[in-house]
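Sending over a structure as structure tokens; questions will come in a sec.
Complex shown without one protein chain; remaining protein chains in place.
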Amino acid sequence: MKRVGVLPGFGLTFGFTVLWLSALVLIPLSLLFFRAASLNLREFLDVVLDPRAVASYRVTLFCSLAAAIVNAIAGPIVAWTLIRVHFPGRKLLDAVVDLPFALPTAVSGIALTAVYAKNGILGSKLAAIGIPVAFTPLGIIVALTFIGLPFVVRTMQPAIEDLDPTVEEAASILGASKWQIFRRIIVPALLPSLLTGFALAFARALGEYGSVIFISGNMPLKTEVTALLIVTKLEQFDYAGATAIGAVQLAASFVLLFAINGLQWWSARRTEGTNA
Amino acid sequence: MNLLTRRQALLSSAAGLLSACGGGSGTPSLRNVSYDPTREFYQEFNKAFLAKWGKPVEIEQSHGGSGKQARSVIDGLEADVVTLALAYDIDAIAKKGRLLPTNWQQRLPNNSCPYTSSIVMVVRQGNPKKIKDWDDLVKPGVQVITPNPKTSGGARWNYLAAWAYALKQSANDESKATDFIGALFRNVPVLDSGARGSTTSFVQRKLGDVLLCWENEAYLAKREFAAEALEIVIPSMSIKAEPPVAVVDVMVDSRGTRDIAQAYLEYLYSDPGQTLAAKHYFRPVKGQTSTLPEMQLATVQEVAGGWTAAQEKHFDDNGVFDRIYKPGSPAS
Amino acid sequence: MSIEVRNISKSFGSFRALDNVSLHVEQGELVSLLGPSGSGKTTLLRIIAGLETPDPSQASAVIFDGENLTTLSAKDRGVGFVFQHYALFRHMSVFENIAFGLRVRPKATRPSDDVIKAKVMELLRLIQLENLAERFPSQLSGGQRQRVALARALAIEPRILLLDEPFGALDAKVRQGLRRWLRRLHSEITVTTVLVTHDQDEALEVSDRIVVMNHGKIEQMGTPEEVFHKPANEFVMDFLGQVNLFHARVEGQSRKLMVRPFDLDIVTTKSSDSAVPAKITRINAAGSAVKVELTSEAGDAILVEIPHDKHRGLNLKVGDAVFVSPRESKVFFEDYAI
Partner (left out) sequence: MMKKALLIGFTVLFLGVFLVIPLGAVLAEAFRKGAGAYFAALQDREALSAIGLTLLCTAIAVPASVIFGVAAAWAVARFRFPGKSLLVTFIDLPFAVSPVVAGLVLVLLFGMQGALGPLMIKSGIRVVFAIPGIILATIFVSFPFVARELIPLMQEQGDEEEQAAMLLGASGWQIFWRVTVPKIRWGILYGVILCSARAMGEFGAVSVVSGHIRGKTNTVPLHVEILYNEYNFVAAFAVASLLVLVALGTLAAKSALEWKVRNEH
């Protein structure tokens, strides 16, 4: 393998990474495709292009993207505030950010449904102004935003902490306006971690099951997510159908993640290029 | 290999230490893999059985959705006995897992069903929508809560109860019955994945006007949520839900637990077993008289020609249920 | 220790950073690699250090005192390196930063704690930061960080010292002081030193020899006097100081003429054929010489530097019409000197 870099340890770390990934991710996941291959092409297409399956892809994709965008906008502001702005209760809020990871997804789903249902503390107020949340696509977006938020905040926090305040100060002394400092110094430094956080929140949302099924209402064609469809197939002992849909979902996630990672490398290379 | 086993043993013992739970490897164990609504019943039944059995034995309970539990057993979950919601699920263990003979239903009395149940309706205090029977469920403005038949065994019983009624009303006209089912599911605002999820939606989220559920679950919910003053409506006819039990031959033979497994299931048919079943709102099948009201009940055999046929016709992909939710159909 | 670099090329993708470069640095010399950004000077420095590997070639080699190091890891080259942004260990005190190179030695050759302490204190005295040993890099000024980086590099008693734009990130005043300090330091410890810079004043002031680079190639090597007064070509001349550009007709042909501002003179009467009429647009008398900006009839901007006494004698004012004539003959016609 041709590689560029002079530090030691490439062989060891690369080898270990690949080995671990293969054992834990690639080989098990390849079984999914192997099992789906027990269908012939026609059967496979029938399963994965079934109108209900297609509707579930649409719901899943749309809600995941919406939630990831909400997080990509709100996440950096939250992360920045939690690190740079000091106010009472900051530590507590910071701690709460991990909640969506710590709570079992089913509990999150139940808690969110309780809060956002028509008789819930927020849901009742929102329903009163004509915005029902639970059991609509909006409810799914709420659940997926909840699930994805820590990905964005936690990947951005170390980068913000690492951002040298003196650089910003130096820039302002050099006469850069706030906007210029933001655009030329802060954005390039934080963009990689923001993109990472966005990609992870998005990808996680695509596969989310536990928290969604409680709040979505699971109505076919409207609020049925792809993960639920997989479970439905399994309940019928239809492993081939379940793995076929699982494989489609996996392939879609993979392509999306790969595209976002590619974008990130590309932008990183571009900024490197202008600095050189 | 050896190393792995030892490591596994170490892990289990570590877990044992951490969890401070008893049951050393010396005590034989019996594992009952069951479905959701039997939790409370088996908790009490296991105590009674242990007292009767006399020898030290640890009974391990596993509960979950009936289909999921069957799948786990097929995929290797060690179960000495299975006590599931439908014969179809144990059939799958026999056919796909080859863990017991396909004629398993003939091995215990009453088609291996030690208790039966049925499907009833639960309404809110005072029955504000005046729901009396199945016809009331298809009226506009009535919201029905039932889980998804594709993911819940109980929901399949709900569905078949409605189907049985529709067939009877239309004198076995299946297209009219299909229309009736379609109209009913158009009134379903939310499809939970499991029976208890539906109960929660109905009671906690205040969704819907009527909840379709197991008879035993209805009485349990009425008791658990006493403050809600739920009312139970007995429809003019319903389905005879027959949750079967079986010994898993391959497992008991490899674990040496056949005797106790057999005794365990037979005890379900004994007087104490039947009394406990009745106490938990199941309908006993021998001797005991149930305190539950008389109901006109059809069997799966009568309305659908058995579980395999019912599954294929109604619940498999592109079955009657799926057609309700085809794009362009009224419910979609 | 002498350094010899032979036939080194380096490409990054399609970009050719170094194109068959050879270079020799004598024992104890201080050599500057001077060039604009992208000229390959930093890449060359990093190849000498072992931080980059040159494109594989039979002929290429990096040789220290006759010992071929081309395949030796940077870890084992015994090179002192100072990074442009210092690369101080942010979680270590100044003391620990300087001591690092000694502490990581294998047990057999690692000095005792007392020896390390003595050595670090000596270096702290050398960089005049004895009081700041326990500070962390983030608590130091840029100039102080620079000196710590240098001390850290010197702690391992390097065979050669490599400095990558060492003063690039500092303000002008600090840079001036550090330059002189570096020159003094180098004469004290006489370690073979290569310094990368894009600042011609810096190179001219501190170097024994200057290597002017452009587009991955060496344009000229020589003492500061040589490269300044006898530039090998137009690029070197242009890069090493301000230059006036004239378009002239010589022997009936259009020619480009390059003259440094202090090689031009201002006269009030047309004294020779080569005198060009021009109008004064600005006079700046601050500094060691008076800078006069003019515009020729052809519209070219011209900069002339004259001594203060001459300026006083001529009594020039903005708007005066005068003549500019070359004082020295060292000018360029296109690409050859006359």
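Going by the order they are written in, the chains are A, B and C; count residues from 1 in each one.
The definition used in the following text is that contacts are C-beta pairs under 8 Å (C-beta built on N, C-alpha and C of every residue); 3 or more make two chains touch, one makes a residue touch a chain.
Because the structure is a prediction, the values reported are computed rather than measured.
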Touching partners, among the displayed chains, of the absent chain: A, B, C
Residue of A:48, A:97, A:186 or A:219 touching the missing chain in the full complex: A:97
Selected from C:105, C:247 or C:270 as touching the chain missing from the view: C:105
Missing-partner contacts on chain C, residue numbers: 49-51, 73-81, 83, 85, 87-92, 100-101, 104-105, 136, 152-153, 155-156
Residues belonging to chain A that touch the chain removed from view: 1-10, 12-14, 16-18, 20-21, 24-29, 31-32, 35, 74, 77-78, 80-82, 85, 87, 89, 91, 93-108, 110-112, 114-115, 120-122, 142, 145-146, 149-151, 154-155, 157-159, 161-162, 189, 192-193, 196, 199-200, 203-204, 206-210, 226-227, 230-231, 234, 239, 242-243, 246, 249-250, 253-254, 256-258, 261-262, 265, 268
For chain B, the residues touching the chain missing from this view: 1, 4-5, 8, 11-12, 14-15, 17-21, 23, 31, 33, 36, 39-40, 60-64, 69, 72, 74-78, 96-97, 194, 196, 199-200, 220-221, 224-225
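Everything that follows uses one rule, which is that only the chains that are shown with their structure count from here on.
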Chain of greatest Cα-centre distance to chain A: C
Pair sharing more residue contacts (C-beta pairs) when A-C is set against A-B: A-B
Chain whose Cα centroid lies nearest the overall Cα centroid: A
Distance from chain C to chain B - Cα centre to Cα centre, in angstrom: 85
Between chain A and chain C, centroid-to-centroid distance (C-alpha), Å: 49
Centre-to-centre distance between chain B and chain A (centres being mean Cα positions), rounded to whole Å: 36
Parts of chain A lying in touch with chain C, wherever the complex brings them together: 6, 8, 276
Interfacial residue positions of chain B with respect to chain A in the complex: 65, 67-68, 70-71, 74, 92, 96, 148, 150-151, 189-193, 197, 200, 204-207, 311, 315-317, 322, 325-327, 332
Interfacial residue positions of chain C with respect to chain A in the complex: 37-38, 50-53, 73-75
